[in-house]
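Shown here: the complex without one of its protein chains, the others still in place.
Labels for the chains are A, B and C, by order of writing; each one numbers its residues from 1.
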Amino acid sequence: NGGDPSGAQAAAATAAWAAGGEASARALSGRPTVTVVAAPPLDPDRPAWSESRKPGRGRRRYEVVGANLERPADDDELLALELGAHDRAAVAEWLEAMALIRVFEERAAPLARAGKIPGGMHSAAGQEAVAVGAVRALKPTDIVTSTHRSHHHSLAKGLEPAGIMAELYGKAGGVLGGRAGHLHLADFSIGLFGSNGIVGAGLGIATGAAVGAKLRGRDQVAVGFFGDGGANTGRTWENVNLAAMWELPLIAICENNLYAVETHLTAVVSNVTIADRAAGFGLHAVQVDGQDVVAVHDVVAEARERALGGGGPTFVEARTYRYSGHTVDDPETYREADEVETWRRARDPLVRAARALEAAGALEQGGLDAVLARAEETVAAAIEFAESSPWPDPATAADGVYGIEVNLEGKP
Amino acid sequence: NGGDPSGAQAAAATAAWAAGGEASARALSGRPTVTVVAAPPLDPDRPAWSESRKPGRGRRRYEVVGANLERPADDDELLALELGAHDRAAVAEWLEAMALIRVFEERAAPLARAGKIPGGMHSAAGQEAVAVGAVRALKPTDIVTSTHRSHHHSLAKGLEPAGIMAELYGKAGGVLGGRAGHLHLADFSIGLFGSNGIVGAGLGIATGAAVGAKLRGRDQVAVGFFGDGGANTGRTWENVNLAAMWELPLIAICENNLYAVETHLTAVVSNVTIADRAAGFGLHAVQVDGQDVVAVHDVVAEARERALGGGGPTFVEARTYRYSGHTVDDPETYREADEVETWRRARDPLVRAARALEAAGALEQGGLDAVLARAEETVAAAIEFAESSPWPDPATAADGVYGIEVNLEGKP
Amino acid sequence: MSSRTMTLSQAFAEGVAEEMERDPAVFVVGTDLFIRGGHWAQVKGLGEKFGRERIRDAPISEAAMVSAGVGAALNGMRPIVDLNFVDFVFGAMDEVVNQAAKIRYMWDVPVPLVIRGTAGVAFGAAQHNNQVEAWFAHMPGLFVATPSTPWDAKGLIKSALRGSDPVVFLMHKMQTGLRGEAGGPDDLVPYGRAAIRRSGADVTIVGYSIMASKALEAARRLEAEGIDAEVIDLRTVFPLDLETVVASVRKTGRLVVAGESTRIGGIASEVAAAIQEACFDDLDAPIERVGALHAPIPHSPALFKALIPDVADVERAARTALYREQPTEVPA
Partner (left out) sequence: MSSRTMTLSQAFAEGVAEEMERDPAVFVVGTDLFIRGGHWAQVKGLGEKFGRERIRDAPISEAAMVSAGVGAALNGMRPIVDLNFVDFVFGAMDEVVNQAAKIRYMWDVPVPLVIRGTAGVAFGAAQHNNQVEAWFAHMPGLFVATPSTPWDAKGLIKSALRGSDPVVFLMHKMQTGLRGEAGGPDDLVPYGRAAIRRSGADVTIVGYSIMASKALEAARRLEAEGIDAEVIDLRTVFPLDLETVVASVRKTGRLVVAGESTRIGGIASEVAAAIQEACFDDLDAPIERVGALHAPIPHSPALFKALIPDVADVERAARTALYREQPTEVPA
């Protein structure tokens, strides 16, 4: 009959159809027949990351990893996170990394408003766990591409705060001499293949880097970050499809922070989740609590194993939230202030990690303050460096457009 | 627990999450939790097209309509199709329309090879049922956009064979004076909003036409055809998503004929079906036997009702097959000749319709020959017209680039 | 100043609002339009006035936005597709070039579509400062508006919304807040008609968008040196009003053409090529082209200001055309 409880069966039928073999799920003759491609529920108690599985065989739509991926309700208290089997010292370092991002963003924002950072900036405050959780699951040789919201990824990947801050200022001491600015931070020596001003474009570069990794037989994965808004550009799905087809070592991470500038997710995603879209392209898809640094780490670590094991790419929808406006001078007329407060109270990724470490005795009570204080020192030094760094030499403005000498004037 | 047998529930949870309400599928706290978004099998005996349903609520992935959508096996006999409750005379007219397409393509092909049709052509022989079944489910005021494989859609929509043939010749008597050629057939007076040389672009124009229909409050739907290859371009999914979001009266019909030039479907679609991709964007998706003119008609008729009832767009994956090469001078090194023979023997859309009409006493035994003979006469006259039509006047080559007088020379 | 004084963005919005009232077929598609009124206030206030259907926010899907505009235009509407920064047009280039621009020619139907983008050089670094006016001027089937005043922004958008051809409408980042007088409901500005901003006898300076303003400022400064420059604002770079330039060059015998984009392949080169042919015997000196060096735009103001032409570069070019100064590397 046409009833088909298993997506795997349906997928097999598809393959059989395409390949011209006997159909495994052939319906009885005589129409109408209605079949549905579906997946059975997974055992909820099986850990998401301990079992090895084939990617995108269509057997499941996507996984959901985390204690609670729903948006916090007004009366919610802080949601606990579990450290699992992780080395406490490692998680403590993740907290330090998240604190550095938080403080960097909070100190940089007023500098942008004051015009010290030309052209403003996009703050990632609130999204620290996605960047740190993901990058800490990678090897230094792995590749990361970022978006217009680039500071958390860049800091997590190891870019120096001082070099970033000077770059934001447009000073000579910036990681790219002031040429790139906050939209285009990059450092190829540490695998940071650029933050991109074009929505969805960073994922494309990660896809290409994954092609290179595969063709060169490198033990390397590429992670491409993009946002919920980026899940609407065609290039995103072209690259996801290409990665699935070519079984590339790519991890596509969608930071779903609910907003694209002032456009709410529900205005652009119809009845489904972003992970659901991805599942439709036949690659392994996961939805994870993006405010849980451990959950993000575990999902990405598993994705890395899958990719290097030949299991192909993984699509991760990380549900997160930005505390700042789209840019730091965004009027934010599109959301209530208490919405932000609720997320801070009930889901803050730093506080959640700190509480778990405290409970595990790996951080003294209130130890987060000390962590933040250390971050303040680092960021203060970075600002100091940026302030004192000279402006780039205007005579160099047209250098390095090409690798060879070229007449850039259009006059013989 | 996290087990969630119902996609509807998950979708609701998503909506709740996005909207900030209580989560309907909130997992117990304490991770890990694994949930899967899935859909229960539908009752296979329930007709696909008789029940009214809300689009894309995620409750099912997609429907499958037709006696057998698998690719024919070598030993398959002709698959029967059912006329259902349809007026036999109506189906007989559909057969006439399909015969006209078949004969047009078979007579035009050698003319293209002989250079009479400059630049060659793409034959739709084998795909007649998709065009005729879909267009016969529309009102004349409905809109159709086509692809590089444009003759079957254009003939089905009512474009005159003589005007098409002369256009293919590049003659003044062509529907567009020889300017457009076989890649760009159009007649806005009959709702044919152009065939497009750019893969996926026709769907975009149909999407826009649907925006117009909706904003103007017209009782009108737009149908955008594209191929399995077209299901790989980003613009296709941008438009599908936009239609789903804006609940446009759009019917996106993917003619999955297994090949994009010489690239086989399985080389570009990973583990899933094209309908599965569409379902991921949250609109109603259907997979239909594209060699069954009645099944196609019924699916599109239902989609039209859904759209005009405010139910939003429908995505239709019609599984079909092209008998000719990609172009009529394609070496076809990528498939076995008997693959084509198998499809002709076991699935031919004309023969299947004819047999069903014979069985119903609506066509005399062997009546298809007479139908084809009438088509031969029409096509012969069309060729005669094209041959005798004059060439367009070279002096008009640059007319009508703009609606106002403009200097096209670049010299004052 | 007159009560009709407003910013270029306000003038644009006023023009759009007037046409939306006149013609129910006019609507706007883009991002961040309904609440914010666009990132340059280009449709500020129109959301409340016309509602979500006509001030229509879209997903970040530039290709779909433009194809939605093209298809809607073919089905009786007059869409404005607002691309925010014009740099995002690259994701919709097929829809602009192979669809919007060619449909009238292929299918003999009008395509009343406006594609608005914010252009020109300012903050934002390499990917947000592309100069594409020369691209669209080279592509048959498109008109290209490059207003440099509120009056022209309003008059040109109104003409576009009453016309029947696709228009790429470029507003310079540094000029959306520029204040000036705007016309009334019936003050349309035609396409392909340049404006003589200042008449002079010694040298003709042609500019468009921000360089029209810089040319006017340069002319004021040159006056102090006793140089009487005529300043022509092209207003649209397609169609190009070459006749007005020819008439001026016949008078002055000297020509400077200024564009902000990279000199190589820019609009200034097209004007120079056409004028050297039409005015060969009138020219007393080579035509000077003012433009940027062939490089992307960097983030640091210290750098990008060195790449793009400023008022002094226009002055210098004028002096060169008058043999008052040796050519220096432009921009200095």
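In this section, a contact is a pair of C-beta atoms (placed from the backbone, for glycine too) under 8 Å apart; a residue touches a chain by one contact, two chains touch by 3 or more.
Being a predicted model, the structure only gives us computed values, none of them experimental.
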For the chain not shown, touching visible partners are A, B, C
Sole touch to the unshown chain from A:194, A:227 or A:349: residue A:194
Of the candidates A:101, A:117 or A:206, the residue in contact with the absent chain is A:206
It is residues of chain C that touch the chain not shown, namely 63, 87, 90-91, 93-94, 97-98, 101-102, 105-106, 125-127, 130, 134-135, 137-138, 140-141, 238, 240, 261-262, 264-270, 272-274, 276-278, 280, 283, 285-289, 294-296, 298
For chain B, residues touching the missing partner are 118-120, 167, 170-171, 174, 177-184, 196-200, 229-230, 232-235, 260-263, 267-268, 331, 333-334, 391-392, 394-398, 401, 406, 408-411
Note that chain A touches the chain not displayed via residues 143, 145, 176, 179-180, 184, 186, 188, 193-194, 196-198, 201, 204-213, 215-216, 222, 234-235, 238-239, 241-242, 245, 400-404, 406-408, 410-412
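By definition in this document, only the chains that are shown with their structure count from here on.
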Most remote chain w.r.t. Chain B, using mean C-alpha positions, is C
Rounded to the nearest Å, the gap separating the Cα centres of chain B and chain C is 41
Cα centroid separation, chain A vs chain C, in Å, comes to 38
Chain B residues touching 2+ other chains are 234-235, 238, 241, 245
Where chain C touches two or more other chains simultaneously, the residues are 58-59, 61, 63-64
